[in-house]
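Missing here: one protein chain of the complex. Every other protein chain is in place.
== subunit A ==
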Amino acid sequence: MYLAKLVVPCLTLLASFASKANDMPLNLTKGVTDISDRVYDLHMTIFYICCIIGFLVFGVMFYSIVRHRKSRGVKPANFHESTKIELLWTAIPFVILIGMAIPATNTLIAMENSDDADLTVLVTGSQWKWHYRYLEHDLEYYSVLATPRRQIENKLAKGQNYLLEVDRPLVIPTNTKVRFLMTSDDVIHSWWVPEFAVKKDANPGFINEAWTNVPTAGIYRGQCAELCGKDHGFMPVVVIAKEPEEFQSWLASQQAEQQAKQAEEQRLLALQMPKDELMDLGKRTYDQFCAACHQPNGQGLPGMFPALKGSDMVMTDAAAHIDIVLYGKAGTAMAGFGKQLSLKELAAVVTYERNAWGNDTGELIQAADIEARRKAAM
């Protein structure tokens, strides 16, 4: 009676969870590519084999537990050792394993063959974003988490693709063999899209290969799979597969855009931006790219990330300040942002750091100052 009082609500609770959990698939994703299909089949085959073995072994065990118990008055047998049986239960699993190894080997060989790709993308991980570069085309960009900070902090309702959305997804053509070259600028990351069955580590200083051939257009989401520091949970991968013609026109428009941006940069060199504009853009840039480590209040995380508020370099040496933002600092977690940010953003963020949080140096850094440091390094 007492037990029933306890068990019934527990079961109801569990059942309600089970019905709520319906929107999450309980099995491995089948994915969309031929490879992911084969991986799924392999997964199911091995799963069923394990189920059969488990059913037999546990079946014998539970039969024994029910029948061969002292309370039923049985007398224990005394048999042990039987070379025949022992050979048999060594040999049978061995044969089953060979049966598993053959399809696994075939699939693996297919997965590792990245020859004859029609498009190559260099994927570079860094804390905590991805960078994509189309090697055959003049196009490269960063891809950063797009979920607003306030959703993560539970101040805003979470969107449907919470933590699985980026500002600029990777775009690839369908029905084309696309080769990915993986590397990293800092720690080890791992680029993973479950629906392609592609997961490959991005190792700093080395290049790994993977490939996919996506038959259907769509949006595919994944995440970084290797612990890469504080914001490891916040660097998703989003891939859009477009029909080849659509992909070509997308590529052309992106290239045009990138060239326009570069022209705009050149024009900026002659311009002086007013302080308000610099500070405004600087704050936005800082919050997006710098605040994860140096914190929104510029005080850093003692022992991990240094404070910018009241920092010697920030208060005095503008050239060194610009250099560290452009190129990072070797041997530390400070990455260079020269590739990632525009001249305007770089100028703005350095200005912001030199004037925010009571750092009031009053100094304005312009795009031309950044360009001067960049030239000096060449």
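The definition used in the following text is that contacts are C-beta pairs under 8 Å (C-beta built on N, C-alpha and C of every residue); 3 or more make two chains touch, one makes a residue touch a chain; residues count from 1.
Assume contacts and distances are computed from a predicted model.
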Of the listed "Branched-chain amino acid ABC transporter permease", "Multisubunit potassium/proton antiporter PhaC subunit", "2Fe-2S iron-sulfur cluster binding domain-containing protein" or "Cytochrome c oxidase subunit 1", the name UniProt assigns to the chain that isn't shown is "Cytochrome c oxidase subunit 1"
Of the candidates A:T29, A:T176 or A:Q255, the residue in contact with the absent chain is A:T29
Cross-chain touch to the chain not pictured, restricted to A:S190, A:Q254, A:T285 or A:S311, is A:S190
Residues on subunit A facing the left-out chain by the touch rule are 14, 17, 20-21, 23-29, 38-39, 42-43, 46-47, 50, 53-54, 57-58, 60-61, 64-65, 68-71, 74-82, 85-86, 89-90, 93-94, 97, 100-101, 104-105, 107-109, 111-112, 127, 151-154, 158, 160-164, 182, 186-188, 190, 192, 194, 197-201, 203-206, 208-209, 222-234, 301-304, 330-333
